[in-house]
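For reference, the structure I am asking about is given below.
For chain A:
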Amino acid sequence: MRWRKAFAATAATLVVAGSLAACGDAGNDKEGRDVKAKSDCDGKFEDGSRMAELADAGKINVGVKYDQPGLGFKGATDDVPSGFDIEIAKLLVADLCIDPADTSKVNWEETISDNREPFLESGKVDIVLASYSITEDRQKVVGQAGPYMVTGQQVLVKADSDITGIDDLKGKEVCSVTGSTSLENVKAKGAKGVGADSYSECAEKVLDGTYRAMSTDGTILAGLAAQNEGQLKVVGDQFSEENIGVGFSKDRPEMCEWIDGVLSKSFEDGSWADAFELTLGPSGVDTPEPPTLQPCK
Partner candidate 1 sequence: MLDNLDELFKGFGYTLFLFLVSAVASLVLGTVLVAMRVGPIGVLRAVGAIYVSVVRNTPLVLIFIFFHFAAPILGINFRWVQVHVGGFDFTSAFATAFVALSLYTACFVCEALRSGVNAVPMGQAEAARAIGLPFGGVMTQVVLPQAVRASVPPLASALIAMLKNTSVAGVFFLAEALATMRGLTNDYSSERIGIFACFAVGYILLVEIVSMISLGFERRWRIA
Partner candidate 2 sequence: MTVTDDVPVDNTARRSGDPLVELVDVQKWYGGLHVLQDINLTVGRGEVVVVIGPSGSGKSTLCRTINRLEPIDSGQILVDGAALPQEGKALARHRADVGMVFQSFNLFAHKTILENVTLGPIKVRKQSKAQAEDRARDLLDRVGVAHQADKYPAQLSGGQQQRVAIARALAMEPKVMLFDEPTSALDPEMIKEVLDVMVDLAERGMTMIVVTHEMGFARTAANRVVFMADGRILETADPHTFFTNPQSDRAKDFLGKILKH
């Protein structure tokens, strides 16, 4: 019996390779919002701008995450990924008069933390919406517009744990994803950062008692807590602030104003709030006020 469970665990880990699909109802496998492509692109963008080029070509490559439920997640059988990042990306794609639901026109390319900048620099993707924190160092090599979301890092522990926040974890091992800003923040707070390949692996290790806590954006933690209802809980105040933005090529600075324009419109017309409600609402996160956009450089 135990062997069967172990075998199942191994098999599941393999099959979904770091995704949360194995954990059952991920709360984000609903259809996304149906966003219609605009049809006003003739003359809307300045000639020679990247937007005009993309609208003319009718095709776009969008870099997103596949492994973060609620933000950017793609199950093995899904055509189009789902999550808040994806919903925002759809608004941008639609504004270029491209149908977001048509996978022959929109290529949802998986980007991981390691390859977002290289993909933008090489032109493999045109825009990145992959829980991509805006940082000064990144802006040296790529363009970043937004933010379209502000998140803060919290701590996820076992439901019966008496840990109340990151300050209780000084000198203790805390799990996060290798190469992520979250991991650096954990270390900065005096905990010993332990890097996994995905947040679901961290959750697994918190559940089996190897690590007392994991930490990353509160939204992600809320998703994980919802999937393991009654076993895990999010604790403590946010101890970092991440501005999640849209990445684009530094060679095409004109994209910044355009992105900010589409974002502001979504803040105003309620589509931003709808997207948030649909994707992150089920994890128990209240829809906040839209963030303030940073000026383009």
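Simple rule for what comes next: a residue touches a chain if its C-beta (ideal position, glycine included) is under 8 Å from a C-beta of that chain, and two chains touch if they have at least 3 such contacts; residues count from 1.
For anyone wondering why these and not others, all candidates are chains of the complex that A comes from, given by their letters.
Quantities reported herein were computed from a predicted structural model and do not represent experimental measurements.
In summary, of the candidates 1 or 2 that share the complex with chain A, the touching one is 1. Across the interface of their complex, candidate 1 is touched by residues 2-3, 5-7, 9-10, 13-14, 113-114, 117-118, 135, 137-138, 140-142, 173, 175, 178-181, 183-184, 192-197, 201, 204-205, 208-210 of chain A.
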